[in-house]
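Structure in structure tokens, see below.
Excluded from the complex is one protein chain; the other protein chains are retained at their positions.
Right, subunit A next:
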Amino acid sequence: MTVEKNSQRILSYTRDVMAGYPREQRFTLAMLQDIQKKYKYIPRESLEQLSDHLGVPLSKLYSIATFYKALSLQPKGDHVIRVCDGTACHIRSSMVIVDELAKILMIKPGETTSDGKFSLETVNCLGSCAMAPAMVIDETYYGKVTPSRTREILNEYGGVDCE
């Protein structure tokens, strides 16, 4: 797909998102979340389009997009792996899980695999302390994760090709 065509699709989708909400500033975050959900990041085109539509300076939208950890300005992989490193998970060795995933995927937290399949992130709490150490892939939660289970879990998402 050409760059222009992709850009056109992004603009068209953003228009659809904007049409779904009243044209008011207070829906900014909801709109950004919708765009984030679809593309797993906020494309620059979308942010500029939203700024025009709502009459909010681009700087303010950029501020919001960089403030929330749930919003990203960098493209993400097809599947986003979020490993919890909150207190409960941390004392149950969540960093071992992160290290294991980093070794399998050959990326550091915050990076995306070269084939664009997986992104690895750490988050401060998933609110699932009872099943620590926890991780979430896209929207599926995995509790009491062990290093040996990680590869198995990754296989559910087509596994890792580059080894």
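Convention: contacts are C-beta pairs under 8 Å (C-beta built on N, C-alpha and C of every residue); 3 or more make two chains touch, one makes a residue touch a chain; residues count from 1.
We adopt the following convention: contacts and distances are computed from a predicted model.
Asker: Look at the options "Ferredoxin", "Paraquat-inducible protein B", "Transporter" or "Glutamate Aspartate periplasmic binding protein GltI (TC 3.A.1.3.4)" and return the one that UniProt uses as the protein name of the missing chain.
Answerer: "Ferredoxin"
Asker: Out of A:S63, A:T87, A:S114 or A:N155, which is the one that touches the chain we can't see?
Answerer: A:S63
Asker: For subunit A, which positions touch the chain that isn't shown here?
Answerer: 44, 47, 57-63, 66-67
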